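Take a look at chain A:
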Amino acid sequence: MSQKITISPITRLEGHGKIEIFLNDKGDVEDAFWQVVELRGFERFCIGRPVEEMTRIVPNICGVCPSAHHMAATKALDQIYGVEPTPAARLIRELEFNAFYIEDHYIHFFFLAAPDFVVGPHGDPKERNILGVIGKVGKEIGLKVIDIRKRNRDIIRHIFSKAPHPEGGLPGGVPRGFTEEERRTVKETADLSLEFAQFAVKLFKDLVLENKESLALITDEAYKLKTYYMSLVDDDNKVTFYDGKVKVITPDGKEFAKFDPVDYVDHIGEWVEPWTYIRLTHLKKLGWSGLVEGDKTSLYRVAPLARLNVADGMKTPLAQKEAEMMFEVLGGKPAHNTLAMHWARLICALQAAEHNVMIANDPLLTSKDIRNMDFKMTGKGVGCVEAPRGTLFHHYETDEKGILTKANLIVATQNNAGPICMSVKKAAQAFVKGPDVKEGFLNMVEMAFRAYDPCLSCATHALPGEMPLSVSIRDSKGEVIRAIERGV
Partner candidate 1 sequence: MWKTECGGRTRVEPAVKQFLPPCQVQCPINEDIQRTNVLISLLPEDPNAALEGVQQIGDYLYERNPLFTVCGYVCGLCELECNYSSQGGAIRRRLLKRFISDSYTYNLDEKEEFNIIKNKENVAVVGGGPAGLMCAFDLSKRGYRVTVYEASPRLGGALWLIPQYRLPEKVLTAALENLVRIAGIDVKYNMRIGDGKLTLDKLKNEGYKAIFMCRGTPTPRVLTFGKDPLEGQDLSGVMYGHDFLYEVSHGNITKDYFRGQKVTVIGGGNVAFDVARTARRLGAEVSVVCLECENKSSRDGIPADHEEIKGAWEEGIEINYSRGVKKIHGESGIFKKIECPLCTSVFDDAGFNPKFDTDDTMFIEGDVLIITVGSGPDKLALEKEGLLDERGRLAIDPLSLQSKTKEWIFLGGDVRKIGFMVEAMRDGLYAAESIERYMRGLDMHEGRTRAFEAQDIPKSRHYKHEPDVVWIPPEKRMHFQLFERGFTLKEAREEAKRCLTCGPCISCKACISIGLQDELPTVTVHEERCSGCGICTSICYYGSAQMKHVGDNKVKSTTDMFQCKACGMCVVACPTLARELIGCDLETKFNGALAAL
Partner candidate 2 sequence: MAVKPKVAIYWLGGCGGCDEAIVDLNEAILHVANAVDIVLWPVAMDFKYSSIEKMNDGEITLSLLHGNVRNSEHAEMAMLLRRKSQLVLSFGACANYGGTPALANFRSKKDIFDWVYRDSPTVVNPKGTYPQTISEVNGKTLILPEIFDHVYALNQVIDVDYYLPGCPPPPDLILNAVSAVLSGKLPPKGTTLSPHMAMCDACERNKTKPFKLEIKEMKRIHEVEMDNETCFLAKGVICMGPATRSGCGNTCVSTNTPCRGCFGPVSHSCDSGAKFLSAIASLLQAENDDQVERVVDTVVDPAGYFYRFTQAASILHKFDENKNRRCP
């Protein structure tokens, strides 16, 4: 008599995980777990490697956001070898990092998120993918997405060899600079990207805000989660990606902490649960609260929405305008609407695009002075960047020869691990009522998850790659019940 529901793998997320949903006798969702199922051990097997090689190893933590790891490692190298990158080198790094933001955010939005809004959560699964999106919004836009992505990845390629695995970041510099002619191409890309960024935000607003159903989704209680927020901010408390101080705000928006990344150990704790391989980060000073939201929680969230919540504003004018508008719609700061992450994501991409236009016009970009080799070995470095998916820490220690003796990594998705669990549970409780579940509703559970753009290959920097995220719904006896087959 027992029926079974399985959906696997959870698709359209860069990584795998596993969701277990437990129903009580009434068939209501009693509990839900999100599990990460692997461990890779980068922190360990990098020990004994020459530390300057880290910029060539850690990008392999993740092929989706390698630039983030690469940049964090590069910044850690600066500290270990006690060098400041030359102004030109820093500029080039920021250019690359922004380009990465642009291509990364757009691949997520158009390939992974847009289907839910464009095709709709209840749309035909066969259609609910990038091709479906293109079908709806038109091929030329699909081509545009691809073109923008390609152009920005070309910038990455130019500086750091391979977009899927940028390599060669050097302490105090970058391996390659730009000629005047190359700068022109960069400028062209930057201008087109800015144009597209504005278009993308507009597209989102047209699709979502004009569309009752979507707007309802975004503001739906089920997709709200009250937590602390963490992000990098610059000296004016504006959103920044490449470098800055770590700021944390409380669920009701007050500043909770602001610290130099080097002191991350005092602020961030990683809790170990027996049922997942991922360590659940939380605010050390508050102690482990367990998976709860609201005032009791010690959990914080990172990533686009967190950035906008934490910062006083955006670095660039256009992005700032969009941010203001977003909070208006969502009813002020901080916004706890998980699905608004998509919106925030597009705004961050806009800031990146604006910033790159400035960089592209900066004469310093073509300077030949791209390396500072005046090393003073310090033996310790904490490289921290605001990665697309949130604040990222790379902490290395070496011996006097620069051989790695200790490594600790805290990556974006890990910061969101706890909240993801809760978001999924909340969504499940809202949308899963008893064994009789429509496929579309299960996708809405997935959406809660997808909003974080969780990158499990990152999160499992400790673990290789991913496995299908499967959702199984179990009755009070723990039996898996009810199956809906899709795609056949």
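The candidate set was assembled so that all candidates are chains of the complex that A comes from, given by their letters.
By our rule, contacts are C-beta pairs under 8 Å (C-beta built on N, C-alpha and C of every residue); 3 or more make two chains touch, one makes a residue touch a chain; residues count from 1.
What you see is a predicted model; the values in this text were computed from it and never measured.
K.L.:
For chain A, which of 1 or 2 is the touching one in this complex?
P.N.:
The candidate that touches chain A in this complex is 2.
K.L.:
Spell out the residues on chain A that touch candidate 2 in their complex, using ranges where they run on.
P.N.:
Residues 6-9, 11-16, 20, 22, 31, 33, 35, 37-50, 52-53, 56-57, 60-64, 66, 77, 81, 107, 111-112, 115, 125-126, 128-131, 134, 142-143, 146-147, 149-150, 153, 157-165, 167-168, 170-171, 175-176, 264-265, 268-277, 279, 281-282, 284, 288, 371, 373, 375, 395, 401-403, 408, 410, 455, 457, 462-468, 474, 478, 485-488 of chain A touch candidate 2 in their complex.
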